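I am attaching a structure below and will ask some questions about it afterwards.
Every protein chain but one is kept in place in this view of the complex.
Moving on to chain A:
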Amino acid sequence: MIKYLLKRLFWMVPLLVGISLVSFLIMHLAPGDITTTEAGFNPKASEESRQKLREIYNLDKPITVQYGLWLNRMATLDFGTSFASHQRPVFWEKTDPQGNVSKGLIQEALPITLLINVLSLTVIIAVALPLGIVSALTQNRPPDRAITLFVFIGFAIPGFWLALVLMYWTGVVNSWLPISGLHSLQYDQMHWLGKVADTLRHLALPVFISSLSGLAGIALFVRNGMLDVLHQDYITTARAKGLPENTVVYRHALRNALLPLITIFGLSIPGLIGGSVIAESIFAIPGMGKLFYDAVLMRDFPVIMGILTIGSALTLLGNLLADLAYAWADPRVRRGVLK
């Protein structure tokens, strides 16, 4: 088992290097760099000073040299500093000689995105599981039809449109919920309980919107998994033994139907850190999606590479964890791994 683990971890290193090389190349193949933004198209900004900036950021060097420089820094886990955001560290905070702490860009955006995604994952599981089960148990009868219809609507509805409609309904017409942002202006004067309520109120719509499409997918997945399992011989056997219906459904059927979900959740681990650009822009939430999107627009290479590297490392780890969890849950797979 340990040997298997070590082998998997060892193979992640060349994979990571490969991923970073490809993303580095693609990023640099895109036309333009930090000095060619629309704001820079200004007769007051001379071409010489732009060239000077390019030299300072090593953007005038051949791309292989640039990649080498980047790899060299990564070897010491130094993600560098952002071009666009006043040289802020990309990943983690740094303290200058005067004792001023400069927070890392990812350090600040990540907790926000994690919070939203963990909340919406919880919502997804809490809602999609029961929906999927009920749907499977009442296959082709009205409850199933209603749930499937709801699920398809949820899947098909454009998130940004629904977000705006809900913002208008709950924020402008009724002032139930705040429209955008993370905290109220009075946040700092609030009692801690008030702070929690304030944050939750701000997160209610973003979490709802970001769970909606995931919810639809998972509910259908559970439904189909359940249907597959319910038609297996061992379910018939269980019923024939005279087991109560609840035991048949929840112990025999559901546990087997959930196995494929492990893979899905393993694969969703990188998704946990990648926020949604659209939702974050509409709700004015400073999360990872917005950070990445702005970095791409500004051609802020250190930030882009930092996020991609962390993202791909997490993807590989997520795969590994999913495989391990699968082995833990399914004896058949476990035997295969241990061999």
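We take it that contacts are C-beta pairs under 8 Å (C-beta built on N, C-alpha and C of every residue); 3 or more make two chains touch, one makes a residue touch a chain; residues count from 1.
In this section, contacts and distances are computed from a predicted model.
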Among "Peptide-binding protein", "Cytochrome c oxidase subunit I", "2-oxoglutarate ferredoxin oxidoreductase subunit beta" or "DMSO reductase", UniProt-listed name of the chain not shown: "Peptide-binding protein"
Touching residue (missing chain; options A:Pro14, A:Pro31 or A:Gly242): A:Pro31
Option touching the unshown chain, where A:Leu114, A:Ile179 or A:Leu314 are the choices: A:Ile179
Interface residues of chain A (partner: the chain not displayed): 30-32, 35-50, 52-53, 56, 81, 84-87, 96, 98, 100, 102-103, 108-109, 112, 164, 167-168, 171-172, 175-183, 185-186, 189, 194, 197-198, 200-201, 204, 281-286, 290, 294, 299
